[in-house]
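Removed from the display is one protein chain of the complex; every other protein chain stays in position.
Entry: chain A
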Amino acid sequence: MISLISPVETWAHRIPAGAKLLALSALTVALFLTDRPAVLAAATLAVIALYLSAGTAFLRQGARHLRMLWPFLLLIALWHGLTGQAQAGIVIALRLLAALALANFVTMTTRLTDMIAVLTWVLSPLRRLGLPTRAVTLAIAMVLRFTPMLVENGQRLALSWRARSPRRPGWRIVVPMAALALDDADHVAEALRARGGILNDIPDGRN
């Protein structure tokens, strides 16, 4: 998600995250209210127009993010074509494409911090019940921070293996990778503690 935010500053960056997420939810529900391919095709075109309003470079970047969807869309269309429900296949594929493109648009124009602020606000009723929600938002940030590091650890172990073996490492690096992850977790826990850990009386709402 970190790499997904567009460096090109668009008009949509300036809209509050909460408003964008609300609009996203409403529009996604709306996409499920119709089964007519023409309406869904129009909706998809509208989403493309939305991307275009932010510039062609932005549209290209968005298309790159969504490229991994094609196999799934193709599979859905083929399956329904084979079972004689071509129209249903088109409906599902268009709906999926429009909904995910819309979600991707919000991701590309919203900073993680703002996304987390909305989540914190949504979770605020739980906080009133006495459940600590700061840990949830902190956990999301940490997953985003450490996923690339875990991948790197795995690649380093694989290299170390290949340096001393003609065969590919495969599953055999799973255990050392897990041990490494636990060790890293210890270090990060210490870093978190050095800066106060999860203190419960710290304001975590919005301004």
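Note that a residue touches a chain if its C-beta (ideal position, glycine included) is under 8 Å from a C-beta of that chain, and two chains touch if they have at least 3 such contacts; residues count from 1.
The working rule: contacts and distances are computed from a predicted model.
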Hey, which one's the missing chain according to UniProt: "ATP-binding cassette domain-containing protein", "Helicase Helix-turn-helix domain-containing protein", "Sulfur-oxidizing protein SoxY" or "DMSO/TMAO reductase YedYZ molybdopterin-dependent catalytic subunit"?
"ATP-binding cassette domain-containing protein"
Looking at A:Ala26, A:Ala163 or A:Ala191, which residue reaches the missing chain?
A:Ala191
Considering the whole complex, not just the chains shown, which residues of chain A touch the missing one?
2-3, 5, 7, 111-113, 117, 141-142, 144-145, 148-149, 184, 187-188, 190-197, 199, 202-204, 206-207
